[in-house]
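Take a look at the structure below.
One chain of protein is taken out of this complex; the other chains stay put.
Chain nomenclature is as follows: A and B, assigned in order of appearance, with residue numbering initiated at 1 for each chain independently.
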Amino acid sequence: MEMIKVKDLSFEYIRRDEDGNVESINKAIDSISLEVNKGDFIAVLGANGSGKSTLAKHINAILYPTEGGVWVNGLNTAEDRNLWEIRQTAGMVFQNPDNQIIATVVEEDVGFGPENLGVPTEEIWERVEQSLEAVGMLEFRNSSPNKLSGGQKQRVAIAGIMAMKPQCIVLDEPTAMLDPNGRKEVIATVRELNRRENVTVILITHHMDEVIHADKVFVMERGRVMMEGTPREIFSRVDEIKKYRLDVPQVTELAYELKKAGVDLPDGILTVEELVEAIKRIKSR
Amino acid sequence: MIRDITIGQYYPSNSVLHRLDPRVKLIGTFIFIVSLFMFNTLYGYIVVALFLGAVIKLSKVPFRFIARGMKAIVVLMLFMMFFNLFFTPGNTIFELWIIKVTDNGLRQAVFMGIRLIFLILGSSLMTFTTTPNQLTDGLEKIMRPLNHIKVPVHEISMMMSIALRFIPILLEETDKIMKAQMARGADFESGGVLKRAKSLIPLLVPLFVSAFRRANDLAMAMEARCYRGGDGRTKMKPLRYQGKDYAAYACVLVYFAAVIALGIFGDQLF
Partner (left out) sequence: MQIIFDKVNYIYSDGTAFSRHAIKDISFTINKGEFIGLIGHTGSGKSTLIQHMNGLIKATDGRIYFNGQDIYEKNYNLRSLRSKVGLVFQYPEHQLFETTVFKDVVFGPANLGLDKLECELRAYEALKMVGIGDDLLDASPFELSGGQKRRVAIAGVLAMRPEVLILDEPTAGLDPRGRDDILEKIAYLHRESGMTIILVTHSMEDIANYADRLFVMNRGELVMQDKAKAVFSHYKELEKMHLAAPQVTYVMNALRDQGFQVSTDATTVEEARKELLGLLQR
C-alpha cells in the first residue's frame, strides 16, 4: 500500500504588493504525480529552486496544494481535521539544526513532540529513551544542544520526530549545513531507521552521494519530476543529471567518462569497489 | 566579557537542592528575600548566615564558582555602601572637608552590604541549582491560577524557555557578524555617541534579519511536531511534590519563624 500519494499537484507562490494586488505568480510545483510505498527509502534530488522543499512541505501539511492533492496514509492533507494526524504520521526534519531544537536539554527536546500529542508521562520517558537509543544519542540525553556538533543536533532532531512514532519521515535537506562527517552520520542514522524500524524515508537533498542507497530517486527541476528510477538507472545518465544543475559522485563520473572513451563498463557505477571490480574483470579477460 | 558573568548560570550537579521541586525553590527564595528585611540585630545576621551556609553546603556548588559570580556585582555594592556611608545622619566619627562619616552611617553601610550579599547569594543559589526550563515550569505552575483572569500563562512560559534557548545562539551570532563587519573595515570602538550608534546599524540589521528567520523556522518546526498551545498537552517532567519538598518547605518555615521571632524579641536578647 502507498504511504504517500501525490496526484497532479501544483503549487503557486503568489506575491502581492502593499494594496493586495497580485504582483507575480511563481509556479513552484507544476503538476507532479508520484507514489511512495510503505517502508521505502526515497530520495528527491534537485538544485536550489527546483521545488523539492516545496514538495516536502506539502507532505507535512505545512503548505496546501493550489491544484491536485496529497494523501498521507490515505488522509487528504487539504482537509483541516486530518492536520494533526498527518503531522504525526509523517514527521519532518528541517535544514537548520539550531532552528528546530526547542528545549535546552536534549531529552526534553525529544519529549516535546509526545508532550504535544498528550502521551502519558511514563510513556514519554520510554519513547524518549528508545528514540535517543535509535539515533545513538542516548549518552547525550542530559547535554545542552549548544554543546553538540551539527550532525549530533540533526540526530537529536530525528529522535524528536521518532518519539512521535511516525510511519514516515520527511527530511528537508538535513545535511546542507553539515560537514562531511556530520553528513555521513545523519545519512547512516536515517538508513538504519529505515532498515530496522521500517520507517518510510523521504530524503530531500542535492548531495548525490547520499542517495546511492535509496530504493528510488526522483530528480526535480523547475517544479517538475524530470527523472525517476533506481540510483543505478539515474546515475547512468550523467549528462542529463548535469543538465539539471546537479552533480554525480566522482567515481560515477569517472566510469561514465571511461565508457564514453569506449571502455566496456556496466551502467551506473556508484562506488569505488564497483569500479575497481569492473576494471579487474576487463583486465583478466 | 558577557560570558564571564556567572549569575543566573546553571551549575550541573545532583545535590538534594538540585532535585527539589522548582516551586519549592522559587517560593523559598521569595521567603528568604522577605526575611532579610524582618530583623535588625546581630543575631538575625548570624541566623541568616548559618541558614545560607547550610543551603550552600547542601547545593554542592563550589564556593569558587559562587564567588566568581559575586565579582560582577561589586560595583553595585560599593555604590550602595557609599550612599549609606555618607548620607546617613548620626554622630560624626570622622570628618574630612565636606565628607562626613557617622556611626549610624558606618553601621548602615556594613549591614546593607551584608544584606545585599545575602540577597544575591540566596537568589543566585536558586539559578545555580535549577535549569531554566525547570524555572519556567515552576513559574508556569505557580502562576496557573492567573489563567482564570485570562493571562496566557502557558504561552508566556513557552516564550521564556525559547528565549533562554536562543540567547547563547544569538550572542554567538552577534560576535560573528561583528567580526565579519570589522573585516570590512567597520569600526565599533571609536567616535562620539552618534557615530557609534550609527556604526551599530551594520550589526543590528543582520541580527534582526537572522532572529526573524530563526523565529520563522522554529515556528514551523514546532507546528510540524504538533504543537498547538497548552491545551491537551502532557508533561515529560510534571511537577509533583514529594516528601523532600514538604520537608524543605518545613525547613524554610522554621527558618522564617526564627527570623521573625528574632526581629520581635531580638533586641531584648542583646
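Criterion: a contact is a pair of C-beta atoms (placed from the backbone, for glycine too) under 8 Å apart; a residue touches a chain by one contact, two chains touch by 3 or more.
Here the structure is a predicted model, which is why all the values come from computation and not from measurement.
Asker: From the touch rule at the top of the page, work out which displayed chains the omitted chain touches.
Answerer: Touched by the chain not displayed, across the whole complex: A, B.
Asker: For the chain left off this view, which of B:27, B:142, B:182 or B:239 is in contact with it?
Answerer: The single option touching the absent chain is B:182.
Asker: Could you tell which one of A:23, A:123, A:139 or A:179 touches the chain left off the display?
Answerer: If we include the chain that is not displayed, A:179 is the one touching it.
Asker: Please identify which residue in B:90, B:113, B:202 or B:230 touches the non-displayed chain.
Answerer: B:202
Asker: Identify the residues of subunit A touching the omitted chain, counting contacts across the whole complex.
Answerer: With respect to the unshown chain, the touching residues of subunit A are 47-49, 149-150, 176-177, 179-182, 206, 245-247, 249-251, 253-254, 257-258, 261, 263, 272-273, 275-276, 279-280, 282-283.
Asker: Which positions on subunit B touch the chain that was left off?
Answerer: Touching the chain left out of view, subunit B contributes residues 173, 176-177, 179-187, 201-202, 205-206, 209-210.
Methods note: only the chains that are shown with their structure count from here on.
Asker: Mind checking the centre-to-centre distance between subunit A and subunit B? Centres are C-alpha means, answer in whole Å.
Answerer: Those two chain centres are 43 Å apart.
Asker: So in the complex, which bits of subunit A are touching subunit B?
Answerer: 60, 62, 84, 87-88, 91-92, 94, 96, 98-105, 107-108, 111-121, 124-125, 128, 142, 145-146, 160-161, 164
Asker: Hey, which residues of subunit B end up touching subunit A in the complex?
Answerer: Answer in residue numbers: 12, 131-133, 161-162, 164-165, 168-169, 213-214, 217-218, 220-228, 232-238.
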